[in-house]
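With one protein chain held back, the other chains of the complex are shown just where they sit.
Up next, chain A:
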Amino acid sequence: MSRPDRREASQLRALNCSLGQLNRADGSAQFSAGNTSVVSGIYGPVEAKVYEEKLDRAVVEVKFRPDIGAPTTKDKWMESAIRNTFEREILAHLHPRTLVQIVVQLREGDGSVDSAAINATSLALVDAGIPLKCMVTAATCAVLSDDTTVVDPTQEEIDAARSTHTFAFASGSPTGPLYVDSRGEFTMDEYNHCYDLCALATERVLAFMRTAIEGKVTKEAKISAA
């Protein structure tokens, strides 16, 4: 069965990103895959409120704003997913008693929003210069009703899918995923297949991110060297 947008099963949608778009944030990035588009802004390390500050590490706070309307329970779930993914990857002990605030704004949601949000946040953290253990990249897979597995599904495919799976991986570390979100009914074989597909997809996303960041750094380095 061919996909609605005629992609191959393991093909990602066209990726696009831009760094440092928001001029009042300390770091920001927009990440889009096809029609799904997310902007992430980083503020930090800034002074934490007395009741939330931790004496030995930075506090990571995530706010997720949907494209339409006020945040709902689903969005709170997304906030905790992003926080759990990045809390261990940010070297929080380097900036004790501070707050790193991550604000994620969904611009348009057309499936695979959670992986796009994680990718955007990863780029924004790099743009803000927050110390990170490694890059984090995520990808989504869906198992359709005819048992085929597709990467980076659109909302149309997710609605028709039996199960969807999102995995986030840390670059260069073989120690399993940082974040797993599986919804629907699936067998263990299907899960493992999705795991492998997503692991491959995140490698491609990482290569894309590397190119984007290298482009920005080269641009700045050229000027300071001149």
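As a convention for this text, contacts are C-beta pairs under 8 Å (C-beta built on N, C-alpha and C of every residue); 3 or more make two chains touch, one makes a residue touch a chain; residues count from 1.
Everything below uses one rule, namely that contacts and distances are computed from a predicted model.
J.: UniProt protein name for the omitted subunit, picking from "AP complex subunit sigma", "GPI-anchor transamidase component GPAA1", "Anaphase-promoting complex subunit 11" or "Ribosomal RNA-processing protein 40"?
T.: "Ribosomal RNA-processing protein 40"
J.: Which is it among A:P4, A:P71 or A:G129 that touches the chain not included here?
T.: In the complete complex, the chain left out is touched by residue A:G129.
J.: Determine and list the chain A residues touching the chain excluded from the picture.
T.: 25-27, 44-47, 91, 94-99, 126, 128-135, 170-173, 209-210, 213-214, 217-226
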